[in-house]
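What you see is the complex with one protein chain gone and the rest in place.
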Amino acid sequence: MLYSREEMLEMNIKLLIERTVTVEDIAEVAYRQQSKWSDAITMEQCVESVMKILSYRDVFHLLQLGVEIDRLAEEGIIREPMRSVLQKDFGMFGIDELFGLEIAGKYGTIGKTNFGDIDVNKPLVVDRLNADGKEAGKMCHTFLDDIVGAIAAAASTRVAQMNKELEAADDPTVKKIRLELDLD
Amino acid sequence: MLYSREEMLEMNIKLLIERTVTVEDIAEVAYRQQSKWSDAITMEQCVESVMKILSYRDVFHLLQLGVEIDRLAEEGIIREPMRSVLQKDFGMFGIDELFGLEIAGKYGTIGKTNFGDIDVNKPLVVDRLNADGKEAGKMCHTFLDDIVGAIAAAASTRVAQMNKELEAADDPTVKKIRLELDLD
Amino acid sequence: MLYSREEMLEMNIKLLIERTVTVEDIAEVAYRQQSKWSDAITMEQCVESVMKILSYRDVFHLLQLGVEIDRLAEEGIIREPMRSVLQKDFGMFGIDELFGLEIAGKYGTIGKTNFGDIDVNKPLVVDRLNADGKEAGKMCHTFLDDIVGAIAAAASTRVAQMNKELEAADDPTVKKIRLELDLD
Partner (left out) sequence: MLYSREEMLEMNIKLLIERTVTVEDIAEVAYRQQSKWSDAITMEQCVESVMKILSYRDVFHLLQLGVEIDRLAEEGIIREPMRSVLQKDFGMFGIDELFGLEIAGKYGTIGKTNFGDIDVNKPLVVDRLNADGKEAGKMCHTFLDDIVGAIAAAASTRVAQMNKELEAADDPTVKKIRLELDLD
């Protein structure tokens, strides 16, 4: 059960692809959120951050269990009353957001508010997953759309923090600054 | 999907009994935690608080989904890698605590710390569920022990707050106090 | 210290007005967020929900302490290093969002994501407070803009839940539904 980070990253990427999502899809959401505030953001930074986040043990557990719940709901294996709640992505069900907040919270309270923005406004792949999930006979993405949005929010927050520290390092008035590229 | 509070309470009590837990089992944990601090606590208050908490919509979702995950793990239906993680209640898996913190957090941050105490020290029924879950061939209670502990912590916190407000109402120096028996 | 709900509501409204914010300002933010999804929302519901939220004990503590920190930063009484962090609303400071998430979380994880949307996109009074706070010599609103946004998000979430329950009650296929106007 104690997978290495490389194994967890690999298993997560494989599962996301099975569910129609790529690392680039997620990085684009992060890029769109953060490029509003700064020109210094690059897609490369966003891709690298998404990969980093996909290698964490708690993200591994949340992604693997969340998608497994989606699959069991999709196949009608989960019993009532939860089957209908999950299949219809019932508006007052909030455990998918709970998974999302826990992932995004790896980058603090600002990670969480960035997730809220993505969850409410549904950019790009988040919108597609949400729409697919609501179409009858299609896949159930009740958990996946929140998990994908949360990984994007975490990546967006990580890139913003990294770039602020890089700027500070260029600033001659800041002394003794240590590059903290790996903030986490 | 929009069950009434009475329906949710009834469905929760039924499911708990299927999983060997009674309302009184949970109330005893709340009573033990809170009676250390005050003589004014009664078992009746604890039972009433447990019933109240079991009627909330988000507690309904967390309890019903958590126990369903336990059952699917028990029956070997959940796929790897999560099956082994759940069946063995892997020490670095924390989504069961996430469910618990969300339930206990209905009574604020003090609800959450009270849950931490119960989760670590495992009194009464929490200990039994945890032990049963670890025995080979027995039921899987990875989620249930945390959920039960969290309902107890929420009840314990609710009773403490109620009694503080009742005391204040008896105190002649406190004016204009309104009984807030239903704090939430 | 054990104020009644009426006293806490009154003290909160008075303090908000001292800091240039009215109950209606907050209700407008809630109304704007929720009226996107449903025509059934009214300003009256939003005002009533804001008042309800302002009467809770933990919201009272978070609002009173948050605004007191703003005032002490404004007057230069808070010592370094926190004085500069607070006066300039430093982008990597997240304790103001922590206060906001705790308030909005009274209405569950959906309350929290609704707060994230408001915090990132800054509608109406939230934008004004944020702008005033950043202007040299003006008031420090580092905590207040998040607290106000969070009360609006909580009110918006409460109104949405209330209206879903009201709809269900009108639906003849739903039996035994109990109006849960007070979602507490």
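First chain written, first letter: the chains are A, B and C, and each begins at residue 1.
Convention: contacts are C-beta pairs under 8 Å (C-beta built on N, C-alpha and C of every residue); 3 or more make two chains touch, one makes a residue touch a chain.
Everything numeric here is computed off the predicted structure, so don't read it as measured data.
Colleague: Out of B:7, B:97 or B:132, which is the one that touches the chain we can't see?
Modeller: Going through B:7, B:97 or B:132 one by one, B:97 is the residue touching the chain not shown.
Colleague: Can you list, in ascending order, the chain C residues touching the missing chain?
Modeller: Residues of chain C in touch with the missing chain: 1-3, 11, 57-58, 61-62, 64-65, 68-69, 71-72, 77-79, 81-82, 84-85, 88, 90, 92-95, 98-99, 102.
Colleague: Can you list, in ascending order, the chain A residues touching the missing chain?
Modeller: 2, 4-7, 58, 102, 105, 108-109, 164-165, 168, 174, 176-178, 180, 183-184
Colleague: Please give every residue of chain B in contact with the chain that is not shown.
Modeller: Answer for chain B: residues 91-92, 94-95, 97-98, 100-101, 108-110, 112-117, 119-121, 160-161, 164 touch the chain left out.
FYI, only the chains that are shown with their structure count from here on.
Colleague: Between chain A and chain B, what's the gap in Å when you average each chain's C-alpha atoms?
Modeller: 29
Colleague: Counting only residues that touch at least 2 other chains, which ones in chain A make the list?
Modeller: Those would be 92, 94-95, 98.
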